[in-house]
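Only a single protein chain was left out; the remaining protein chains are all shown in position.
Note that the chains take the letters A, B and C in the order they are written out, and that residue 1 is the start of every chain.
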Amino acid sequence: MPVRPIRKVLVANRGEIAVRVMRTCRDLGIAAVAVYSPSDRASLHVRYATEAYPLRGPSERAGYLHVEQIVAIARRSGADALHPGYGFLSENPALPRACQQQGVTFIGPCAEVMETMSSKTQARHTMQQAGVPVVPGLQHAAGSEQEALSCARKIGFPVMLKAALGGGGKGMRKVDDQAAFSSAWQATRGEAKLSFGDDTVYVEKFLDKPRHIEVQVFGDTHGRVRAFPERECSVQRRHQKVLEESPSPFVTDELRSRMATVACQAAAAVGYVGAGTIEFLVDANRNFYFMEMNTRLQVEHPITEMVTGLDLVKLQIDIAQGARLDQLLPAKPLQARGWAMEARVCAEDPAQGFLPSPGPIHHVRQPGGPFVRTDTAVYAGWEITPDYDPLIAKVIAWGADRASTLAHLDRALAEFTIKGCKTNTMFLRQVLHFQDYRGGDYDTGIVQRLLNQSPVWQGHEHRKMALLGAAVLNFERERQSQARVSPTETSADGHNAWRSWVTAS
Amino acid sequence: MPVRPIRKVLVANRGEIAVRVMRTCRDLGIAAVAVYSPSDRASLHVRYATEAYPLRGPSERAGYLHVEQIVAIARRSGADALHPGYGFLSENPALPRACQQQGVTFIGPCAEVMETMSSKTQARHTMQQAGVPVVPGLQHAAGSEQEALSCARKIGFPVMLKAALGGGGKGMRKVDDQAAFSSAWQATRGEAKLSFGDDTVYVEKFLDKPRHIEVQVFGDTHGRVRAFPERECSVQRRHQKVLEESPSPFVTDELRSRMATVACQAAAAVGYVGAGTIEFLVDANRNFYFMEMNTRLQVEHPITEMVTGLDLVKLQIDIAQGARLDQLLPAKPLQARGWAMEARVCAEDPAQGFLPSPGPIHHVRQPGGPFVRTDTAVYAGWEITPDYDPLIAKVIAWGADRASTLAHLDRALAEFTIKGCKTNTMFLRQVLHFQDYRGGDYDTGIVQRLLNQSPVWQGHEHRKMALLGAAVLNFERERQSQARVSPTETSADGHNAWRSWVTAS
Amino acid sequence: MTFIASLRGQEHVLEVDDHDHADGQYTVRLDGEEHTLDARFMPSDITSVLIDGKSYDVDLDRSGHTRDPLDSHLLVHVRGRVVHLEMLEQRRKRLKDMQETLQHHEGPPAIYSPMPGKVVRVLVQQGDRVSHNQGLVVVEAMKMENELRAPKDAVVKRVAAQPGQTVAAEQMLIELA
Partner (left out) sequence: MTFIASLRGQEHVLEVDDHDHADGQYTVRLDGEEHTLDARFMPSDITSVLIDGKSYDVDLDRSGHTRDPLDSHLLVHVRGRVVHLEMLEQRRKRLKDMQETLQHHEGPPAIYSPMPGKVVRVLVQQGDRVSHNQGLVVVEAMKMENELRAPKDAVVKRVAAQPGQTVAAEQMLIELA
């Protein structure tokens, strides 16, 4: 297949991942084209790009899901290639298909492979044929609630309901018994429709507190496949990853080698090209089952970059231009150097059940110093809108060993200041300090255990300081409001008046 | 020697280096004590510390140079140890001496070794005795202008005048001929007095455009010394380092091994304990001469951390507690993994001859993404005062090779936004794009060559955009000022009024 | 100036001395005990406080109905801990107490949107009898669906929200009786 050199890439995404991809574009001297929905006009990915074009659609989010519109912009802007990021259209086969038709290089696998893998049911089937172990469950999408329920009864409750096109923890629900089945079925379909534009759902046996461990793979256009050191992703809340690390403290050398072999086997079975991730469920006896393959870059790819020193986006671009893996990677198996962890900072309020917390950002202090990396599109003056995912930043730390990595990440999270929305930063630090996490022996039940055990983030120490500090700040606030405006006016425009005083002082 | 475990460290410094040291303290669970002069009350090192105590003195800077006061605070706060950072008292033997008397562990070498090494003249003498090659010059401090001049005549112009207690590029001056000698002599003494509290100056042969390459060493209390991969520091302006990299593109494996051997030999000759740096001048024929030893952490230590994965501040603390180098470091020679570069961001205006540019900081956007590190104490709301060094941030990048490291650093500098003072960021990027730098074949004349060649930072591209962008911003400014306040008032409080409008929009 | 604070159900009195604070020095009596603070105010409601040599960044978030001058809920972050408290200047506090006494002991309950978002589903109709904890309306924000439930057994008096409707934080969605 003749491959054009890539000189301009359209990034069909927004937020931190769009900026992440554009960073590598800059490093490589490749022009980056942004697309944006109306409320994203001032977003960093638009400012970071060399070109930017508006998306039209019935809703704020719709533009990012509009294949024809995006590929047309790629053509019009003269982009050679398109990078889908994660989420949105990244696992929708219509995108690579449209790219191929329009002569735009898609940075990812071909439509057929994506189709196979993005349908959970087809993927399970294909993997079973390739000799890859899978979790027991329905072999195909459930045609009706009736059929799904009967399968659930057969394999026995609890079961998982999963969106066939789901991923990234979205569109999944555990169902404990028959009574809860109907409402869960509807809710899962609703979320599936909302997030992936398709309400097909299937049923799978629920494994009790498994570990969620995944293997990054890359395939090239010359038939080679390579596996990377595993990522431990068991720290999840509501099936959403919260904190990831590489390597996994649970994985032995023997298990690692087995998982790498099976991951390569899985990718090779579909002739995989580009970056993909095989997600495994691992039980306490170190049996592992194929859960799904994500046919795009993962949110948590930076921890792999930290332990290998490789730029995964660059690898994606190189492979899309036909480069050979044996020229891009050392011949010997890739090993983790040291340790890395990533924490996902979200605009949500842990004190109110992790309620989404959009808002205008008026102050940011990003972490710094040794062995710390931050990926974010947040800046002071930007506004977080309620239209998108609450993930606003990823804080990544490296260390020579697990304990020092943990200390570095904790320090970085403590430094990270974002004012204008609530964030889960405190909760992330609580996880880092939780004994089960520190010990490294944990499964996907860890967050619930932590939440059951203590009303975390609620402080008992430093109460006196909180009172005294709040008193002097309130004192100055009152004094300013008395000096300048009537109490009613203060409360009306409140925050801004106060801020300009502080700035001026 | 009995060594107390270190649980609390007083950091006798300010700015980014104080924060840098405190970061490692946090990682290790060690309490950090800050000291501060009046205008530093709101500085980040005070906010970052667990404790903070004011310094008193006749001038803003004086407190940081007051040995008795600082050591008394260490005692009073119950600090077990004191970290001097770089600059200020870090190379003043009175500090370790006072620490020893007061029973505070000094994180650095003992007073005697510091005395030997911090006096350039004594250091030269000691090194010669140990068989380490030195630059021709006066063996001792010049007692008078007369003596200095006669030495200069003997070794031949041009010569260098250097503060005996100088370092970090401060207190040095090149003198081209006898006519210029007297004023240079006075100026150097003035700066020496100002920066190091001592106006002793000596004379050295000026080497034409040498390379400035240094070797980081560590000695432990058990008589071992180890050398680290070299740092290339030839990019200098007015004898101040601007941009450093490790390894040096000029150093061959053979030269690297010779320099490491001599550096260890030099450190061992004085029984060196802790972190130190041997600075060498290297000529075009790869002959190298001992120039000076810095008996403290270097500004540019992060590039060594990036290529070795070691935390040098942690090593300092471990060694101060009596740990053995053979337990802290791998047995085989330390090798650079990949490449690292550091750019020194200063509050100065390259367009006005690098004039210092203090000011209140009202917006910061720190770089992020893969392979980038930022060390800074700047935050939005803080004010840079004219009292201290213009260095306000260090941007460090890592890469698998030199070319990708350069690209990462360039990208990071492009992202770094600091509003409220002028910075040299654009100039740093010009160095990165300068052909001599890209080629890797450069000496200490590189910055002058760059400045001679082109009025850098002066843009020819994007003029149209500058005009159009300035016009719409000025338009909104005018409209706001017409709508809200009289022109005179606008210009009086000008900036703030404008800002709150932008924030509110 | 005197402030009344409530922290975990306990009331505290904070008196801040009124003289000049240009030097950043504050004297505060907390339940009668005197403290001397050196305070500097940073952007965005962060205060750097030195007290007896200890350094704290005290970081305030208003957590309640920010448009209500009598809402006193604060989230205070100090060294990796969050303290929830309420604090009002004495006279405001008195005003608030008076208002509460004047109002019915319990006003008509209603369901408000806890954040800006979009109504996905309305699960009840006017006149429905609903039981405690029953789902009434689903609001979606940041791609998460949030089901809002009945605070007690009640009757739906009015439905003020429609599926697809964009709603602001604190907007009333369903009125109960």
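One rule holds for everything that comes next: a contact is a pair of C-beta atoms (placed from the backbone, for glycine too) under 8 Å apart; a residue touches a chain by one contact, two chains touch by 3 or more.
This structure is a prediction, so every number in the text was calculated from the model and none was measured.
S.K.: Over the full complex, note down every shown chain the hidden chain is touching.
M.R.: A, B
S.K.: Which listed residue, B:Gly137, B:Pro358, B:Gly381 or B:Gly399, touches the chain dropped from view?
M.R.: Considering all chains, including the one not shown, the answer is B:Pro358.
S.K.: Consider the whole complex, including the chain that is not shown, and state which of A:Thr50, A:Gln186, A:Gln265 or A:Gln321 touches that chain.
M.R.: A:Thr50
S.K.: For chain B, which residues touch the unseen chain?
M.R.: 170, 187, 190-191, 194-195, 347-348, 351-352, 355-358, 362-363, 385-390, 414, 417, 419-420, 422, 426, 429, 457-476, 478-479, 487-488, 490-492, 494-495, 498-499, 502-503, 505
S.K.: Can you list where chain A touches the absent chain?
M.R.: 34, 41-42, 46-53, 77, 379-381
Here is the rule we use: only the chains that are shown with their structure count from here on.
S.K.: Among the chain pairs here, which one is joined by the most contacts?
M.R.: A-C
S.K.: If you average the Cα atoms of chain B and of chain C to get two centres, how far apart are those centres in Å?
M.R.: Each chain's C-alpha centroid was found; their separation is 47 Å.
S.K.: Measure off the straight-line distance from the CA centroid of chain A to the CA centroid of chain B, and report it in whole Å.
M.R.: Averaging C-alpha atoms per chain gives centres 38 Å apart.
S.K.: So the centre of each chain is just the mean of its C-alpha atoms; given that, what is the distance between chain A and chain C in Å?
M.R.: 31
S.K.: Residues of chain A touching 2+ other chains?
M.R.: 362-363, 414, 499, 502-503
S.K.: Please list all residues of chain C that touch 2 or more other chains.
M.R.: Residue numbers touching two or more other chains: 42-44.
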